[in-house]
Every structure is written in C-alpha cells, then in structure tokens.
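== chain A ==
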Amino acid sequence: MSLRATARIAAGADGSLPVLESDGPLALRRTRAAAPGWSRVTVVGAMSAPLGGDRLAIETEVRDGARLRVDSAAATLALPGRDPAPAAYDLRLRVGAAASLRWLPEQLVSAHGSHLRVRTAVELAPTARLVLREEQVLGRHGEPPGTLVSRLTVRRAGRPLLDQELAYGPGAPGGWDGGAVLAGHRATGQLLVVEPAYGEEPPAARPLGEHAVLTPLAGPAALVTAVAPDALALRRILDAALAELAPE
Partner candidate 1 sequence: MHLDHGHTHHGAISADARRPDGTRRALRVGLGGPVGSGKTATVAALCRALRDTLSLAVVTNDIYTREDAEFLLREAVLPPERIRAVETGACPHTAIRDDISANLEAVEELEDAVGPLDLILVESGGDNLTATFSRGLVDAQVFVIDVAGGDDIPRKGGPGVTTADLLVVNKTDLAPYVGSDLGRMARDAAEQRGELPVVFTSLRSEEGVGPVAAWVGERLAAWTAAPAPTA
Partner candidate 2 sequence: MTRSALLVLADGRFPAGGHAHSGGAEAAVKAGRVRDAASLEAFCRGRLHTAGLTAAGLAAGAALGLDLHELDAAADARTPSPALRAAARRLGRQLMRAARATWPGPGLDALAAAFPRGAHQPVVLGVTARAAGLGPEDAAHCAAYEAVGGPATATVRLLGLDPYRATAVLARLAPEMDEVAARATAAAREGVDALPAASAPLLDITAEQHAAWPVRLFAS
C-alpha cells in the first residue's frame, strides 16, 4: 500500500518555527543550530521511505528575514515497493526577502530495483540566499542502481536561474553511463550557492580536481558539479567547496 505524506516547515525572522508538521514517514525535529540567529530542522529516521508508488513532499517556507538550516539524520534510500509505479518525492522551497536557507540533506541512494522521481522546486526572492546540496548515489555498495530522475528548478525573482534534470539507471534514456554523462562513476552531486553579492563579483569558473567544476551561473549564483566513484569521495569534494564558498 503506497502512501502519501506532506511535511511542512516555516521559519520566521525571530528564530521561531511557526509551522513544523511531520507527516507519516517524514518526521521533523527542531534541532540545535550551530550559528546564532539560525533555526535548524532535521528530518529524522524515516527518510528511508520512498517505495514504489509513494508520494512524499516537504514544503519549506523561509519567511522574510529568517535563516533556516535543514538537514537529515541519515541517507534517503529509494527502495522497490509492491507498487510498480515510480515513487515521487517533491521538495518545494520558498525563500523570502533577505532570508537564508541552507538545505544540506544526506545522500539519496537509489537501490537496485527502485524507481524514484525527485522534483526540487525553489523560489527565491531577489535578496534571498541559498545553499543547496544534492547527492545521488547509484545503488548500495556493489549493487546495480535503481532508476532515478531528479529535476532541480531554481527561480529567482520569478526568472529561471538553474534548471537541470539528471536521469540514471535501467529506466533512464540510454547513454547515462557513457562518456558524456557518468562514465562509470557511481556518485554525482551538486552544490548550489545563491548569493546576491555574486551579482557584483561572481566566483571564476575553475576545475576542482579532475571530476568536479565550479561554475558561475548566468545569475548571482555558483554551482559545483561533481562525479565520484562513491559517496564518500563525492562528499569530500562538496565539503571542500562548501567550506570555501559558504562556510556556516
């Protein structure tokens, strides 16, 4: 029996969390923020949810002037379910004027036989700041991957800033493991930093080793794109970039 669940978060400028609604497997906890003036929410335990046919969603609103960090206690594991339909996981993030969101979940692991569609839609006010990390791991250790389609759409002031869809695994269109896309790498990820000050002075494009790159986008934002043999190697690249671009 597939399930539907939508969890909701809202953060206020005074450090409060006026909305914090867990739902089904999506359990939200207020946790202690490392930085003063920030709120922090951790998605705990049941992130290993999306089974075939499940429809999960998290809606997050960072209100004007608020600062919120969202992370997770463990990796999200996409698993095959009895329902052959793909599972869906929707993340809808809104960040208001002069507000900041650090969205730093653990990896998404696409287990053999699973089929998951992730959709992350971000709406940013012109003065909003965002740090967003996404990591996809193709299969648990040593197993072939499931099918994963992940779309990331970021709009700023109503205009598109970044729009990308990654599709891997047996149900994806062909060539995903060829020399243009992954070439045998089993972990891939991105770190997006939206910073209004980049409008004046964007970071310069540069390779981060052989399998990652830092690129300034067409708007005030920088994206790190990386592929790696495994989740650990990927995290090392993205952690180094995070520490450089947007330390907490």
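Criterion applied: all candidates are chains of the complex that A comes from, given by their letters.
The working rule: contacts are C-beta pairs under 8 Å (C-beta built on N, C-alpha and C of every residue); 3 or more make two chains touch, one makes a residue touch a chain; residues count from 1.
Everything quoted here is computed from the prediction, not taken from an experiment.
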Chain A in this complex - touching candidate among 1 or 2: 2
Complex interface listing, chain A residues touching candidate 2: 151, 153-154, 159-167, 172-183, 188, 205-207, 210-213, 215-218, 223, 225-227
